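Every protein chain except one is present and positioned as in the full complex.
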Amino acid sequence: MSAPLLEVSGLRKTYVTKRNVWGKATQRLTAVGGVSFTLEPGRTLGIVGETGAGKSTVGRLVLRLIEPDSGSVKLLGQDVLAMPRKELRSLRAKAQMIFQDPFSSLDPRMVIGAAVEESLTVHADLSKADREQRSLDLLQRVGLRADQMDRYPREFSGGQLQRIAIARALANDPDFIVCDEPVAALDVSIQAQVLNLLLDLQAERGLGYLFISHDLSLVRFLAHDVIVMYKGEVVEMGPTAQLFADPQHAYTRKLLSAIPVAQPRRERARALSGAVRSSLIPPASLASAGVTQGGRPSC
Amino acid sequence: MLTMIGRRLLAAIPLLLFVSLFVFALLDLVPGDAARNVAGETATEEEVAATRERLGLNDPFFVRYFSWLVNALHGDLGTSLYSSEGVSSIIAQRLPITASLAVVALIMAIVVGLPVGILAAVRANSLVDRAVTALAALLMSVPPFVVGLILVIVFAINMDLFPATGYSEISDAGLGGWLQHLILPGIAIAAISAAEFARQTRGALVDTLGMDHIRTVRAKGLRQPMIIGKHALKNAGIPIATVVGLQVGRVLAGAVTVEFVFAIPGFGSLAVQSVNQRDVPVILGIVMVSAVVVIVANIMVDLSYGYFNPRTRTNA
Partner (left out) sequence: MQQATSGGPAGTGTSPSAEANVLEVRDLSVEFYTDNGWVRVVDGVNLAVAPGQTMGLVGESGSGKTVTSLAVMGLLDRRMSRVSGSIELLGRELVGMDEGSLADIRGSEMAMIFQEPRRSLDPAFTVGDQIAEVLRRHEGLNRRDARKRAAEMLDVVGITNASERVKAYPHEFSGGMCQRVMLAIALACKPKLLIADEPTTALDVTVQAEMLRLMNELQSDFGVSILFITHDLGVVAEMCDLVTVMYAGQVVEASPLYDLYERPAHPYTEGLLAAVPDAEAHGGRLLAIPGTVPAPWQWPTSCHFHPRCTYKVAGRCDVAPVPLDVTGDGRLVRCVRHDEIALKGVKQ
């Protein structure tokens, strides 16, 4: 049994929302409140939740792009939070991130060939020719052509830009990638292309993914295991198939029942029965999750 | 609301202190000898020295500054080195004149600048818009006194439509006469401000008109006058109001040279005169009064933000 890629324990992050006259914090918002999980190599862990769940924050905490208040993060066996900046940089080569908006992560003045080359930090000792070759290989692997290497980001579509972002993420042979809503801004048919690419890469290279998304159907498709978050807390966690087949927590059930299914007969039958939505008695502590018995809205 | 006003006023105090100190120091560095000016050109060295002593000009810098400051805080702005009149009363005589000029100029600037800006925004990127933008840029590069001189030559001297110089009280010459004297200098000052208004209004409106909520208003079936007049302008209100605040300062500055050109006995020409004479107390008085006026105007603009954008109300 190989070592886990990522071990997170008791991760917490709060933000100050109000200060008094003397600058002391009087009100805090808990963005992430005590999250723990493990990610094994070659597997995908999905983090699912709505706005304010804290899932993007978890992604950034894990790579130490934000400093947590408390908790521990072990990346490839090494303690990320105690590490000095310099070591962190070389560790980051092994743990990459791709974001929702591919356009904003690329320098508009740099051609994409150069952008990918720039990410080759670990292989700085390679000759220029070797680096160019490696960039070309990466771009071709994600489905772009050699003649596109000298084009600027604005000449590409959203789906292509996201593939370029993946190429950059792969530049240093990472062991795992945090994907923060990577396909949310893309059309459905393009989503499929990017997701297939991610799956292929995982099979080829044994990559681990932390897949953050609000879209449960995507997570169900991609992830081996799932974490459901609500307002910073982990509400339920487990193997994907099991969680979707038999959700334990009221919020998970609410979330699942809310996804519209692209099968009209099933969808209409569900809507008519309204069974899943209205027959639950939510635990008192979760009344704030807004699970209502039909009628008044929670939003 | 009151806390907001209070906080702004409190913040104004260090600003005023700084301005006074800065100007005091600046005046100290300016070449020229007030004592000599006061004593006269024919005075002997001893008489000049005696004058200097009398005027307290031999004291060290901070002594002079603090004595001025203490007096000013009691409301006493000192006396003119020249005429021995109280600075406060000199200013009080001149200020209303400049105030009338400023108000006329500001009104002209808004009445011309705002509609022109609206027109340019509504027809963005058309010929009209480009013409307006070019004209505004041109006007903004011409100093007020140049505009004033041109106006005097054309309209007052050649065409004899308006008087070239001077000022009359409403009580003497009636509203018509009063206005007559203020129109040309008003235009001279207002030209730049109108251009600034037009540009800022255009910019703010173009931004606002592109916003989703304006599309909603259109989808509701409202017509253009309501869309612009009620919704777009209110949302563009903050940048436009900000320009008003800035223009108050600009108009005061314009008044300085324009009053000189038109021989209007106002605050501005007093400024010119006292700088020439190195009449430090008067200069300081002028600067402080101007500073207070500009600060008050901008506080009022700040307060107006709450009307234009309700989101700012809770975060005073």
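Order of writing sets the labels: A and B. Residues in every chain begin at 1.
Heads up, the rule we're going with is that contacts are C-beta pairs under 8 Å (C-beta built on N, C-alpha and C of every residue); 3 or more make two chains touch, one makes a residue touch a chain.
Nothing here was measured: the structure is a model prediction, and the numbers come from that model.
Chemist: Using the document's definition of touch, tell me which of B:235, B:269 or B:290 contacts the absent chain.
Modeler: B:235
Chemist: Looking at the full complex, which residue from B:8, B:36, B:64 or B:218 touches the chain that isn't shown here?
Modeler: B:218
Chemist: State which residues belonging to chain A touch the missing partner chain.
Modeler: 50-51, 157, 159-160, 187-193, 195-196, 199, 214, 216-218, 220-224, 240-241, 254-255, 257-268, 271, 277, 290, 296-299
Chemist: State which residues belonging to chain B touch the missing partner chain.
Modeler: 126, 211-213, 215-223, 231, 234-235, 237, 308-311
FYI, only the chains that are shown with their structure count from here on.
Chemist: Between chain A and chain B, what is the gap in Å from one C-alpha centre to the other?
Modeler: 56
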